[in-house]
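Removed: one protein chain of the complex. Kept in place: all other protein chains.
Let's turn to subunit A:
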């Protein structure tokens, strides 16, 4: 049995909106093992964003247990959570969130700046390596405005890889991209997953889920489905099937 990266038990998360209590998560349990590629699906309001925030240590559950890489997250301070985010998690956002007027290389270096154990030279080396993994080694000094949407998201992926996280958390990472580019990005994710990187991918697009090995479906704060995907599609093959664009 492989190592448990994520272990959550009976997690709830309540918000108080004025006088009303909103129960965003109503007792969720699951584990994610090392090397899994999990998509978390659900319509808006299903609680998937809340779950993602908790998984990403940006938020704390109201009750329940959350362990990431064997560390209990409950009752950690803001600074301790920041350290976990810095060392264990790679974030990818729908809107890329790259720093404007800053080169791709510097964008990728960003998480390592907040890790004082890593020297300037090592930071540079690792950022270059991460950019090579997403195939952008020849665009390292381009700023986001000089890159296409797909390239920007690839920079963001490189940024999420640079700190050697135990898990990559992607939030609608293909939401802003056309189908072709989205499939390109998914094929990168699949490559990374094959190299053993654990991925949790939040999306509401059905076809994206077919590229993952497991799908968790949320509705109204509960898990309604959690199944292994027996027939994982190859994003590369799907990409080849798409009608060729006229250049």
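Here, a contact is a pair of C-beta atoms (placed from the backbone, for glycine too) under 8 Å apart; a residue touches a chain by one contact, two chains touch by 3 or more; residues count from 1.
As a convention for this text, contacts and distances are computed from a predicted model.
With the options "Formate dehydrogenase subunit beta", "1,2-phenylacetyl-CoA epoxidase subunit B", "Putative ABC transport system permease protein" or "Electron transfer flavoprotein small subunit" in hand, the undepicted chain maps to the protein name "Putative ABC transport system permease protein" (source: UniProt).
Here one chain is not drawn; of A:4, A:34 or A:87, the residue touching it is A:87. Screening A:56, A:150 or A:221 against the full complex identifies A:56 as the residue touching the chain left out. Considering A:12, A:33, A:62 or A:115, the position touching the chain not shown turns out to be A:115 (whole complex). Although one chain is not displayed, its contacts with subunit A can still be listed: residues 53, 56, 58-59, 78-79, 82-83, 85-87, 91, 93, 97, 99, 101-102, 110-111, 113-116, 119, 159, 163.
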